[in-house]
Each structure stands twice: as C-alpha cells, then as structure tokens.
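Working notes, beginning with the structure itself.
Only a single protein chain was left out; the remaining protein chains are all shown in position.
All chains are identified by letter, namely A, B and C, in their written order; residue positions are counted from 1 within each chain.
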Amino acid sequence: MFPSHDLDFEGDELHEECGVFGIYAPGKEIARFTYFAIYALQHRGQEAAGIVTSDGHIAHVHKGMGLVSQIFNEDNLGHLDGHMGIGHTRYSTTGSSRLRNTQPYILETLDGPLAIGHNGNLINAPQLRRDLLERGVGLSTSTDSELIIHVLARTRGGTWFNRFRQLMAQLEGAYTLIILTRDGIFGIRDPWGLRPLVLGEMDGGYCLASESCAFSTIGAKMVREIEPGEIVRIDDKGYEIVAGLPPEQRAFCTFEQIYFARPDSILNGKLVHQVRQELGRQLAKEAPVDADIVVPVPDSGTPHAIGYAQQAGIPYSEGLIKSRYIGRTFIQPSDQLRKVGVAMKFNPLPDNLAGQRVVMVDDSIVRGNTSGPLVQLLRDAGASEVHVRVACPPIKFPCFMGVDMATQKELISAQKSLEEIRVHIGADSLAFLTVDGMMQALKSEDGYCNACFHGTYPFSTPIPYIELQEKHKFAGVWGG
Amino acid sequence: MFPSHDLDFEGDELHEECGVFGIYAPGKEIARFTYFAIYALQHRGQEAAGIVTSDGHIAHVHKGMGLVSQIFNEDNLGHLDGHMGIGHTRYSTTGSSRLRNTQPYILETLDGPLAIGHNGNLINAPQLRRDLLERGVGLSTSTDSELIIHVLARTRGGTWFNRFRQLMAQLEGAYTLIILTRDGIFGIRDPWGLRPLVLGEMDGGYCLASESCAFSTIGAKMVREIEPGEIVRIDDKGYEIVAGLPPEQRAFCTFEQIYFARPDSILNGKLVHQVRQELGRQLAKEAPVDADIVVPVPDSGTPHAIGYAQQAGIPYSEGLIKSRYIGRTFIQPSDQLRKVGVAMKFNPLPDNLAGQRVVMVDDSIVRGNTSGPLVQLLRDAGASEVHVRVACPPIKFPCFMGVDMATQKELISAQKSLEEIRVHIGADSLAFLTVDGMMQALKSEDGYCNACFHGTYPFSTPIPYIELQEKHKFAGVWGG
Amino acid sequence: MFPSHDLDFEGDELHEECGVFGIYAPGKEIARFTYFAIYALQHRGQEAAGIVTSDGHIAHVHKGMGLVSQIFNEDNLGHLDGHMGIGHTRYSTTGSSRLRNTQPYILETLDGPLAIGHNGNLINAPQLRRDLLERGVGLSTSTDSELIIHVLARTRGGTWFNRFRQLMAQLEGAYTLIILTRDGIFGIRDPWGLRPLVLGEMDGGYCLASESCAFSTIGAKMVREIEPGEIVRIDDKGYEIVAGLPPEQRAFCTFEQIYFARPDSILNGKLVHQVRQELGRQLAKEAPVDADIVVPVPDSGTPHAIGYAQQAGIPYSEGLIKSRYIGRTFIQPSDQLRKVGVAMKFNPLPDNLAGQRVVMVDDSIVRGNTSGPLVQLLRDAGASEVHVRVACPPIKFPCFMGVDMATQKELISAQKSLEEIRVHIGADSLAFLTVDGMMQALKSEDGYCNACFHGTYPFSTPIPYIELQEKHKFAGVWGG
Partner (left out) sequence: MFPSHDLDFEGDELHEECGVFGIYAPGKEIARFTYFAIYALQHRGQEAAGIVTSDGHIAHVHKGMGLVSQIFNEDNLGHLDGHMGIGHTRYSTTGSSRLRNTQPYILETLDGPLAIGHNGNLINAPQLRRDLLERGVGLSTSTDSELIIHVLARTRGGTWFNRFRQLMAQLEGAYTLIILTRDGIFGIRDPWGLRPLVLGEMDGGYCLASESCAFSTIGAKMVREIEPGEIVRIDDKGYEIVAGLPPEQRAFCTFEQIYFARPDSILNGKLVHQVRQELGRQLAKEAPVDADIVVPVPDSGTPHAIGYAQQAGIPYSEGLIKSRYIGRTFIQPSDQLRKVGVAMKFNPLPDNLAGQRVVMVDDSIVRGNTSGPLVQLLRDAGASEVHVRVACPPIKFPCFMGVDMATQKELISAQKSLEEIRVHIGADSLAFLTVDGMMQALKSEDGYCNACFHGTYPFSTPIPYIELQEKHKFAGVWGG
C-alpha cells in the first residue's frame, strides 16, 4: 500500500541522466553558444553542468553543481577561449551528486587534452572498472565517463576514428558521447541507438546535441540525426560521418518520446509534440470514455491530453495548475507541511471542474504516489467523475541504460493489478496505453527499447543486476 | 518604428512589483510556512525576497537578492524564530535593484519592532519623502515602504487600528501592506483596492497573502478577500477586520486579472483561470475569424486561448513551445546571438502548424517587440495565415500604481494605429479586446482601474508625473 | 578563582571598537586609497568594514563582515566612484556583530547624502535613543552612529560647522567622527579627546585617519593631530580646522598608548613604539629584578620588553612564539582541544629559556587567564625563575568609551590582591607599573583618561551603568 500520508514531495517523475552538446565554429563565441545550448538542454539534468573549450592546444574547463544559470557567469565564461567546445548537463541520484562527478571529464594525454561528455549508462561499467583497477589505474570519480576516457587513452593506432572503434568494441550499454580532441569534436552513438544525438549546421560551423531543441536557441539548423553505431567528426573541413560499429537491432529509448525530450525536438524524424499527441489519440481509441472535459497532468501530460481530446471530441481544458517554482527548492517540507501533499505543487481549477466528468491524462505512472492525491484534488474541486488515462503502458521493470527508474519494488505496476491501482488512486476508471498501441503510434519499424515495459533488454549479454545496483555504494568509497 | 533587429531579449512582459504574506500561528514553523508561501508568490517578483519573524519581543530578519529558493536555506531559516512572520518577494527595475531596497523593511520603535511589506506604488511618495526629509528624517532606501514605516512611527495614540487610520489618511496610491507589530500581524488594503489581499485560515492560525494560491501550498484555506479600505488583524484572538478609510470608487488593477495573478488564485470571488477564459470567449465574440486552430502565446496566454477556442468552436492546440529556463539567465546574448531573436525563447511546432490558418492568442501587447517575430516563426513553420487576437485593449498610458509599464513612448498602442501595428507585426488580421467587452467579461460592477487603457487615474489629486518618473534617478542618490 | 581548566581560547586581549579614515583627493583612486588605508587600520577592528565614496551628488557604498581583504575585491571597489570617500573598520561584541551594524552609516537627507564613521562610545546613547524613538524616529541598527546621524539630520541652520557644533552639544562620551557630506569630508574629535584623529596631506589632496600609520601606506604625510573639540574640513580649498566645542579637561585613552595603536603611529607627538619602550623603562626602574633574560609576551609586549631590557641591562630575547594565524579561525576547539590551552597559540623556545631566570613582560593583564599558562609554559621549557612585569597598572574598572573591557567581575585586579594574582599565575614575582610611573612615562601634562585604573570617568554627568550594560540586549531587539 501507498498510504496517503507517505506522499513523496519529489513527485512521481523519471529522471534522465544527461544532455550533451558540442560545437566547432571558429570565430564564434564558443563558450556563450555552448552555454545557451546546454541551457536549452537543462530539462535533461538539473544537478550539475560543465563546459570545456579549446583551441586544440590548450583546453579550458568550468564545471559546477546546480542549474546552468547558477554555474556560469560572464566572468567564468570569459575564460573559456577557443574555437571548439563541449558542454554537459547532468542529473544524478543523491549518492553520487558531487562536484567530482560533474562532466565533461577532462584529461591530459599524449595526444593533447581529451574531454568527454556522456549520456547513458554502461551495463559493463563494473567490469570495465575492475579491469582498469587491476591494471593499476586509479580512479577519481564514480562515473562511466572516467572509465571511458581511461579506456580511450589506452587505445592505440592511427586515426581517431580507429581509436573510437576500439573504444566502442569495449563498451556495452547506452552511450551517446561528445568528445573534444586536439583535432576536432567527435560524436558517438551506441549501436543500439539508445540515446539520441543530432547534427546541426550554423553560419560558420557545426554542432552536435542530444536534442535539436538546442539548435534553434543558437540559430543552428538540424542536418540529420546520427544513426546507431555512427561516429561523427566536426572540424574545419566540415563534418564527416563514418560507421563505428555495425548497428545492433535498434533500441531507441521509448521514454525519450513519451517524456524526456522537449516537445519541440525532432526524434526519428518527427516532432516530439506531434508524437505525444499521437500517443494521446491512440489512447483515446483504445480507452474511450464518456466525459465532459479532458485535462492534462501538467506540464508533461499536455500534448498527450490535447491528442486525446481531439480524437475523443471532448473539449480540452486545464484542470490543474502546477506551481512553476515548487520542486526546485532545497528546503524540505517538514512533517507539518508534508501533510499538505500534492497541494504544495498542484492547485485545481474548480470553476473548470465543478460537476464535470473529467478525463485526467498523464504521460506515465511510475511509483503511483501522485495520481491518487491528484484524483482527490479534482474531486474536491467538484469533478463528478475522474477517469485516469495514461499515455504509456504499465512500467514493470527497472532501467539500466540511464534512466533513474525506481527499483522494481517501488514500481506500482510491478506490484499491483490494474484494478488494484485504480482502487489505490481512487479513479472511476483507469487505462494504460497498450504496448502494441504505443508501437503503432510511434511506428515500431523505428525500433524501440521497451525493456521497462516487458523486461527484455536489448543486449546479448545479461545485465549484471547486482553490481549495477551496488554502483552508488561503490561510488561512495569516498565523498567530496 | 520598432525595427525587427531591435528585438528585446527580455521579451514583452509586464512586471508587477511585489507579493506579500503574513502569518500568525503559534506552534507552527513560521519561517518554513512563510518560505513556501512566498515561494508560491514568486511570480509577483523574482529579484529579491525577505522574511521577518517575531515572538513579539525579538524580531529576526533575513533578506537577499535573487529567487526565494536562492536566498533561503535550512541554516538561515533555522534562525527565524517566533510565532508570527511576514514575507515579501519583489520585482524592481534595474536602477533600484539593490539589497538595501529589499523588504520587509524593519525598524525598532518605541512600541517594539515594526516590519512592513508593501505591494503597490504611492503616487504621493515624492511629497511624503520631501516632508520627511524636511522634518529632518534621514532615509536609507528609495522605497515607498521606508516612507510608510517612518510615517507610521510618527503616528500617535491608542490602538494600532487608530494609528493605521492616521497612516492611511496620509497615503495616496496603491498599497497593500502587511505589518508585523509586537501585538500581531496586520493587513491593510488601500481604499481603491488597487492590489489584492486575502485572508486565510489554517489549523492553529491565520494568514494573509497577496493571492490565495499561496494558501493551498501551506494547507490553508481562504476565508475572504480583504475589501478596499479595510484593516485586518490576526493574532491569538483570531482575526478582526475593521474599516480603515471609507472605500473610494473601486479600482482593482485589471492586469491582475489579465496577467499578473496566478491562474489558480481567486480574485473578486472568481478563479482567475476562469476569468481569463471568459476574456478569451469575449474576444472570440468580438473578433471571430475563420481559422483551423487556436494557439496561445505560452504560458500566460493559455487560458485566454482555451476560452477563445471553446467559444469559436476551433480546435485548441499548442503551436509554440517556450523554453522553461531561457529568460532567467543573467548571461547576455552577444550580438552574434541576439540575431537569433525570439527563437532563443520560443520554438514552433511545425507539425501542428503546417498549412493551417492559425489564431495566435496573447494576453496583451505592450511594446510590441515580440509579436512580430512570433508571427514570423509561425509562418516559417508552415502556417498559411496568422490572425493575432489580444485578450485586452490597447495599452496607451503608463501605470503609476506598481506596474513597471514602459513609458508612453515605448507603448506601441500609444504610437501606432491598429492597422499600423498589424503591418508592423505582419499578421493577416489583428484585434484587441474592447474595454467594454473586457468589462463585460470581468463584470464591471466589481470596479476596475483601467487607467492604462484610457488614461483616467482613480485619484482625486493629479498624478505628479515628472516627480514619479524621476523616482529612480532620485533613488540613485546612492548605490550599494 | 579562575581555575586553569577555564582557559579562554580567545585570550586575554582588549578590543578597540573602530578605525576611521577619510580622503578628499580629486584625480586619485579614492576607493583604492581608502581600501589600503583601512587595511592599515585593520588592527582597530577585524569584524566588519565599509567604504563610502561620492562625487558630491551620488554616493556609493560597500560594506561587509570580515577582514578588509575579504570584503573588498577589484569588482566592488570598481563601483566606488568619486573624488572623496570615507572608510571604517569595526570590532564588535558577538551580540551586535551583524551586517546591519556595519559602518559607515549612510542616509539621504535634504542636504544630500550623509555618511558617518564613528570610533568611540557615547555614554548618553540610551538617552539619545529614547529621545529619538519618542520623537517617532524608527531605528534600524543598535549603533551609536545611527543615533548621531539622526541627531545631525535634525540640526538646522547655516554652515556644516554650525550644525556640527549643535551636534556635539548633544553628544557625551567618546567620539571621533568622519563625516562625508555633499561639500567635503569632515572630522570631529570629542572635547575630551578620548580617541585619536590625525590630518594628513598627500599629493593632490588631504586625508584624515584614526592613526598616522594609515598615511605612509598611501604615501601621505602627517600634518598634525586634530585637537580635542576641533572640527576639520577637507575639500577642494584645502583644509580648515575650527573649534567645535571648547575642550574639556584632556582625557586621551591611555590604552591607545599601551596597547591599541600600532607602534609606528604617532600619538601626542610621539611615536607609540618609543612611548611603550619608555613604559618598559619606567617599569624596570620601579620593579627591577635580578634575572638573566627579558622576554616579551608577543606581539604587543615587545616594545615594553625592549625598554625594560635596555633599562635593566638584561639581555632581551624571545622566549615565546605566537602562531601568526591561530586566533583568526572560526573553528572552535572542541573539549579535546581546549585542554591544550595556550599551547594552541604560543610555543616556548626552550633553548633560550633553559636554566634562565626570566622576566616576562606583558603590556597588560585583564582577566588574567593567559598569564598563568604562559608562566607554566616557560617553566616547562626550563626557566628556573619567572618574574612577571606588567607595563600598566592593575585594571579595576570597566570602560564605557569604546573599549570592550570585561565587566568588573571578570577583571582579575578588581577581584584579587597583587599577591593573590601572583599565586594564581604561579610567578616568582609580579609587579604592575604604578599610575604615577605610567603618567611620568607618558607625560601627564598631555592629559589621559585613566578611568579603568581608578574609576573616575572624565564626564561631569554620571555614567548610566545599567542602561549601557543592557545595550547589547537592547540592540538584540532583532537579528539580521
């Protein structure tokens, strides 16, 4: 049971672990462009950020904890010289939320400065870590990125492309990498294509980003998405894309489409907002209901709700207002305030709801600790019926590829039947989108990772569950 | 002319000058409740904030520049003891944006500590200032609040209610005050009722706030709005409301309804979200157009657009995504980036717009520097027609009662005809809501200040234009 | 009894309450000169500092808590424009050690910006405070300086000189004031001359300072000391000195000579280092002893010990090394460390001490909690005899004129006889300088305040003991 007094103030949200960006553009203010780009990627990580710039000989770095806007100022940006740069914005769980773990990670090597920003999680990180330690490499962080840079530093021979191929052959899991070298910026996308990476073009240069939404902010235009297994280089000769590893069966993270990506980004060739509307439309087809208004759980459920409303022919409206600011505070609500529960973050709009039969559309339910109180808020505000519609299937399995999903024990859909959940959240009816319906809306031929829904992970080797779960403990070998 | 290369990165937004809060609740964590309350009022001022708490003998204060979440931490909150408190969150123009001008303003007096938080602007501030200086009172800030506390410190006789009546008799302009005294918390609303003030009740105490949205955050419920000219006291005997000055003709700021207040607040007995939808509906009646979709200028235009869509029977959708973060940064876009213009803050959703005849609904147009680029964004994203509908009348006159409206020279509606503006922003059609229509939607019997639309200010004495405009220069007598 | 386990980590030092500085020098970098000047006056107060500069119209201020070098940086100094400025460095007791109490205190008045820096304590502050509060003046700090500026703001008529005379007529106690006005910088020294004030000249301007040591730091030369009751103005016409109040019987604080002032300052026409050597010589005459070496209690006892050694014909050496850094830390020694006692701050030099009969010369003994452990340190390091010689008389009465002397209950000489103190500190012999001997060394005709030695204060009105002792409680009406 999830008794109502046990409300999690932090809400029922998933957390992605990173956004990356790279730029090669002589004559441009590299640091400032990188700043605004990772600012636009802030939704992919709010706990730390960093920028590295270079002229090929000397690299400059500034990193910090907090929001991009808190970390950088005119003064520290002013020291970040060069004609190329990379940026990173990071989410992390509390245990390893430390300055030493911020990225990009930077090292001096025989080939000059090397800096890496990483989005994703390696499932063979424990093995890589053990290998490096056994070879006498000391490690100073608990991040995959440090492992990657040490593995890379050990590769030998010829071109960067060759060395990256050697690197990729040793990595298993989700990795979108942005790498600053003496000779240019490189981007790598793992052969499953778990995390996105896009190439952009601007007056006088090129850039790489986790999502295309970063491009419009700096006046760049999307060239194309980097495909699974590809390596891309941007430098003064333009851009070059080569095959790194042969692509595996495509396994793009479905949750990028459902929740993580900004609605104005383009993934798999389609605008995310449109995809989410389509998910909502599919949901309306699968689980219609006789009702008066459709309201989203803001802000992430809005496009899904718009799609649902359009398909169902039921008026769309807003029924819940989310405080723009609550949630970014570091002040803990005490016991006196914890009782207030979701009302600290959401206010109902009674005039829109009174006497109405309401469809409440959410993008997903993870732990299920927010839906119940929201249903109650709507009823208290006068809704005569509350029908909950969820624009993705029940989440039953944890993610090991970069999403901070709860453990299986916490996942409500892994613990309860649909009817039990409905009773738990107090809805008049409840429906999740089916996996098939979701795939129809997303176009299954694009190839998705649905491991969190059905438990089949995209890798040939088994997941080292225990080691990965101990990761944060391992990382806790020291603080700082 | 407002040439398009002169885009203002700061956007075309109005700024309110303050949010206030007070609480009397023995046994509650006063500082923490006040924190979350002013956090919920953050939209009323993002430049500075402060909290004063007291046990009636000793008062504690912490103030700072920035967002509420940046100013307070567990440590400084922990020092704010007492059973009552007041909080303030502030917007200010650059000139006077200094720590010394943060509120609440606090003084020791013969009657113990006295602290004041003020929302509004006094039009007789220059006169009060001169009077005090001539009586040999030195002043340490450029705020109205310091003038008010000094005037109050000079009042004599009997009860606090009597002294506040003497105070009110000397003030002209907009003032919602929250005052912490030795004996309890008081709230005062000016006799014109220009700015809002509401009374709330909670388990074990009472509270006062600029808007009711602050109440749900801390588990309080609204008792009633404080009426123009009223004084309210909350203390250990409960609450008491008395007449301070006889009410003048009601002149509640229309822009609280149109833009400032949070949509989940209740003003004049009605939910703001509902009022805004009604403004949108009225706009649809007055200025219908044959179109395919209605999109808001996010976020503030959303309820108006929903109302317009419902009345017009045209599907509502989102057409523009606003970066959640851009705009709070202190990094200035350089010339290279300034060219990017509104695209730094807004991204269009081409799939929703392509080939569509679009109604773009905005809550207001002030300087008119954003509408044009937005129309262009929609067209570039494929819209075949763009019809701009504005849910308030043309703004032609500056405000002297607490809204940082541009000078008349900058107000586009004071400088151009409707058709000139249409051409300027490149819309296929343009319509503003009429004053009559707006009053019908708002219910004119509630009494509104529409000075910014027609130039008639609610006061019997004339506005000392020049002195008020020199205020910031005056305030600039010293920095720090 | 002062048991040895009750060692005060803070040591047995007296604290002066302020250093002041003023400069009028068009074309000079006023802020930077003021910075280095108050840096040179840092020994007069290490808890807070501030600088105000002005061009006569606009004043700029920056203040903060901590050391001068911690408060100011190139950035905030860069904003302090103008051709004149004043600076202040402050010591304060814990209770009122708050940002709001930092100086200079600045107000806007009818006559432009007015800023004041104050060194000293008013004995009629409680009365002035009461008067102001009764006249309806609210007060925002617990400082004398705010009282003074409010009293000044109320004076009327004619010239600044006239207004300052009116001000002085209302003040009783110790006050050296530096005042920045629209028209120039003024200095005032109270008619008893309790605290020092000197006038300096530099290429292109004039300056005023608590001590002449500030002058050499900025390349200025001393013109003359300001006499008791005088007012001095520095502006673009040069300097002008007038009588403010007729001088009272001179009562210059003896402790400026004994301990407070820097040894390289000139007071009453003589170098302080020389005066202290003379005190040591007199002590050697009054209390000779058969011994092998003379060692000072560093650093303040060094000149006295040099004088003693020279007069006695006994070799001078160092016997104790004082940690340069310990004492400025804010980390509290825990109980485990507190046992270490004075050894945390002083280390003996055994090779200099072994088998020697030692004269340990200290400038003063206040609470007596350090002398005993130091005697023990010397013995442990091998001294065969330890004779303590104190270069001032026994302190028996508290100071109300700006020195943070302990209350009478804590003053060891007020509680114990000479022999009891000797036993308490474990010395072989103990002698204090006599008041007569001290006056002979200092030249009594210069006129000194010896209230702390014999309890006769220099004022005609009695000291309001109780009110003054409650001052900090009073000031504690609020925090911040």
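Everything below uses one rule, namely that a contact is a pair of C-beta atoms (placed from the backbone, for glycine too) under 8 Å apart; a residue touches a chain by one contact, two chains touch by 3 or more.
Note that this is a predicted model, so its numbers are computed, not measured.
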{"item": "Among the chains presented, those that the missing one touches", "value": "A, C"}
{"item": "Per the touch definition above, residue among C:Pro247, C:Pro263, C:Pro288 or C:Pro464 touching the missing chain", "value": "C:Pro263"}
{"item": "Touch criterion as defined above, residue of C:Asn121, C:Ser140, C:Gln282 or C:Asn352 at the omitted chain", "value": "C:Asn352"}
{"item": "Contact partner of the left-out chain, one of A:Ile58, A:Val242 or A:Ala354", "value": "A:Ile58"}
{"item": "Touching residues (missing chain, whole complex) on subunit A", "value": "54, 57-63, 79, 106-110, 112-114, 133-134, 136-140, 149-150, 153-156, 476-480"}
{"item": "Touching residues on subunit C - with respect to the absent chain", "value": "28-29, 32-33, 35-36, 39-40, 42-43, 67-70, 72-74, 77, 213, 216-219, 262-264, 270-271, 273-274, 277, 302-303, 306, 310, 315-318, 321, 323-326, 328-334, 336-337, 339-340, 343-344, 347-352"}
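Here, only the chains that are shown with their structure count from here on.
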{"item": "Subunit B-subunit C separation of Cα centroids, rounded to whole Å", "value": "50"}
{"item": "Averaged-CA centre spacing for the pair subunit B and subunit A, given as whole angstrom", "value": "35"}
{"item": "Of all residues in subunit A, the ones touching two or more other chains", "value": "none"}
